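With one protein chain withheld, the remaining protein chains of the complex are depicted in position.
Chain lettering (A and B) follows the sequence in which the chains are written, and residue indices restart at 1 in each chain.
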Amino acid sequence: MRFIFKTHYDQDLVLFKHAGARWSYGALALILLLAPWLLSEYLLSQLAFICIYGIIGLGLMLLSGYTGQVSLGHAAFLAVGAYTHALLVGAGWPFVLSLAVAGTLSAAAGVIVGLPALRVKGIYLAIATMAFGFIVEEILARWESVTGGNSGKQVGPPEFFGYKLVSTAEFYYLCLVIAVLATLGVLNLLRSPTGRAWVAIRDSEVSAQSMGISLARYKTIAFAVSAFLAGIAGALYAHKLRFLSPDQFTIIQSIELLLMIVIGGLGSVHGAFFGAAFLISLPQAIVWLRDYLPDSVANATGLQPTVFGLILIVFILYEPFGIYGRWFKLRTYFQLFPFYRRGLFRRQRAFQKSERLK
Amino acid sequence: MSDALFEAEGLSLHFGGVKAVNGVGFSVRKGEIFTLIGPNGAGKTTVFNLISRIYQPSAGTMRFDGQDLLAVAPHRVASLGIARTFQNIELFENATVLANLLIGRHTHRTTTFAQELLFTPAARAGERMFRYRVEQVIEFLDLALYRDTMVAGLPYGVRKVVELARALAIGPKLLLLDEPSSGLNVEETEGMAFWMTDIKHDLGITVLMVEHDMSLVGRVSDRVLAMNQGEVIALGTPAEVQSHPAVIEAYLGTAAMAVEAA
Partner (left out) sequence: MQLLQILLSGIAQGCIYGLIALGFVLIYKATETVNFAQGELMMLGAFIGLLAFAGWGWPLAAAVLLAVVVMALAGVAVERAVLRPILGQPAFAIVMVTIGLGFVARGAVTMVPNVGTETFALEVPYRFSTVNAGGVVIGVAQIVVIAVTALLCAVLYALFRYTRIGVAMQASSQNQLAAYYMGIPVKRLNGIVWGLSAAVAAVAGLLLAPITFVHVNMGFIGLKAFPAAVVGGFGSLPGAIVGGLVIGLAESLAGFYLPEGFKDIAPYVVVLVMLWLKPNGLFGETARKKV
């Protein structure tokens, strides 16, 4: 733990609180920029995926982690963005405009899905978002003239003024740039009144209202921003997979997105990217694991959900702050060495508080 | 009354057959400390909840600073200049004390969403101004030690002060304090009394409070309103109200009157 001697309010406002942070993020930036020369093509494409899922994670983290509105149908926003973008670029629209429209349409869907949030909370809201997710999925399957229904839709590579981004490296840079911009945007929102209003809504709605925070307005903004990010990520997702079909956007995908941010570390921006990295690397890890397991177990299709579920349970039992929590503790250990005590992060014995009476 | 900051007339709230508040009327003058007293269940906190617009009254009117309060939505009450603390502390548990106070500044926000998204110099300046004002409150209430602590880890007495600080951060004209000294020991209550007089004299804020600690009431209040079972039973200076027969009966029962007479 570093103690920073602050003399100016700006030191609290900046994103990089001290020189060490600037160095380490700078090094990270350097590695990410040089990735096409450092990593194999396959790993590079996985990194692009991590960026895409990271963007979705940012949105969901904002909505569920910071504002406390559970969204069980987030894949629907991904779908709206993906299909809208696929249709528009297919019709010849320029990439950036199409991306903006896809994001905006997703945001509009987010506002609609957020309407129940203005009236209901907790499990009721979760089920309402789940219901929306199912309905969108069904619409995608049935509206064949537009979406191609269950037989799916082809998508070409991204194109800027006639130049097609075909190579893995070019696409990776596109995803990286958008991910960085999204992260900066979210970080900015979180350190301003809007972000604080979101946290206030999560912790005590009555109190937030008495502080002058309009619940309706900020919940709607949270849904809109979250859906916008998912929409943009959906557009990139469409380009990455080159093929869209409704079964890519089911309730299982929505649940996996939630799992991603919970394992990554709920309530932190790092958590979105740690979670994305986890989600993308899990199938690889399982493939690697297969070599060490007996045949019957290894070749079963059920191995991935089982491992996923087990890891989730283990994390919530032993590390509720997720991967980011573990990372933070590890860093603190080295910073405080040898004075680190386990009790630094020990949670107080908690009793369940009724969420209905919040 | 021209210098009445807040006026209530015929305020009533019925929950089914229960009359939580029945025909309550009073006015609070600018700059005074006005206290509501009464046994538990008298309806004092309910009156607060009516003023904060958490509840909708069944009957009656309320005016604040010349404005009809019934036309105001709950989240607009703070921007009018009314701040409140809660009886069972409603702080934002998963945030630091500083964050809690900064949230209190929300109604003074000058930035738009776009400015915040891009964190323009205007947004930066806005944040600095927030910090400046919040630091004034922190200094006023001696909370500097706890500035960066998570509320969840704070002792009860400190939380009460943070609750007060958050209300002050709103920059209110009228401060509603719901049992500010409940759960505090003698020293902490003394501190609270000093702060209340400072709030009145240095900050010029009008205070409307609910209180049970009679010595505190006697020390700081300008006027007292006694309630029982949702109705007003006495209004006057602390001395007048505390010796009012109806008040004694409400608190202690008629036997006390007999002891008095004897």
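Observations
As a working rule, a contact is a pair of C-beta atoms (placed from the backbone, for glycine too) under 8 Å apart; a residue touches a chain by one contact, two chains touch by 3 or more.
The model shown is predicted, which means the values in this text are computed figures rather than measured ones.
In the complete complex, the residue from B:12, B:35 or B:49 that touches the missing chain is B:49. Considering A:119, A:164, A:217 or A:242, the position touching the chain not shown turns out to be A:119 (whole complex).
Touching the missing chain, out of A:262, A:280 or A:323, is residue A:262. Looking at A:28, A:181 or A:316, the residue that reaches the missing chain in the full complex is A:316.
In the complete complex, the residue from A:141, A:187 or A:216 that touches the missing chain is A:141. Interface with the hidden chain, as seen from chain A, comprises residues 64, 70, 116, 119-120, 122-124, 126-128, 130-132, 134-135, 138, 141-142, 206, 251, 255, 258-259, 262, 266, 296-297, 300-313, 316-317, 320, 349-358.
By definition in this document, only the chains that are shown with their structure count from here on.
The geometric centre of chain A is 41 Å away from that of chain B, both derived from CA atoms.
For chain A in complex with chain B, the touching residues are 9-10, 12-13, 185, 188-189, 191-194, 196-197, 199-200, 202-204, 206-215, 221, 267, 348. Put simply, chain B touches chain A in their complex at residues 52, 54, 73-79, 83-84, 86, 90-95, 99, 102-107, 109, 111, 113, 116-119, 123-124, 126-128, 130-132, 152-153, 166, 170.
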